[in-house]
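What follows is a single structure, and I will ask about it in a moment.
Of the protein chains in this complex, one is absent; all others appear in place.
Showing chain A:
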Amino acid sequence: MTIQVKLPTVLRPFADGRERVEVEPSADATVGSVFATLERQHPALRRRLTDDQGTLRRHVNVFLGDDNIRDLDGLDTKLPDGAELLVLPSVAGG
């Protein structure tokens, strides 16, 4: 099973400069298990998506297709093989 994670420009330095990171989580892939795999592959990237307790950072948005995972099942959102997650910063801050 392979999941793609597409990154905004600002996060690519934490993934060897790549726009897409390929992740192979366990058979029952969820957003959370993808992030757990990222922890091993790209810890500096994972830290910027989730906090010390594994919670998605407040101003980080992760989309599955057109859906924000917060509107699905959050980190428990199940992912089909070949799914692509799009990471985008929210419009926030001054």
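Just so we're on the same page, a residue touches a chain if its C-beta (ideal position, glycine included) is under 8 Å from a C-beta of that chain, and two chains touch if they have at least 3 such contacts; residues count from 1.
FYI, contacts and distances are computed from a predicted model.
Between the names "Biotin transporter", "Thiosulfate reductase PhsA", "Cytochrome P450" or "Glycosyl hydrolase BNR repeat-containing glycosyl hydrolase", the one given in UniProt for the chain missing from this structure view is "Glycosyl hydrolase BNR repeat-containing glycosyl hydrolase". Contact with the chain that does not appear here is found for just one residue of A:Ala36, A:Val60 or A:Leu86, A:Val60. Note that of A:Leu11, A:Ala29, A:Ile69 or A:Leu85, the residue touching the chain absent from this view is A:Leu11.
Where chain A meets the omitted chain, the residues involved are 10-11, 42-44, 47-49, 51-53, 55, 57, 59-60, 89-90, 92-93.
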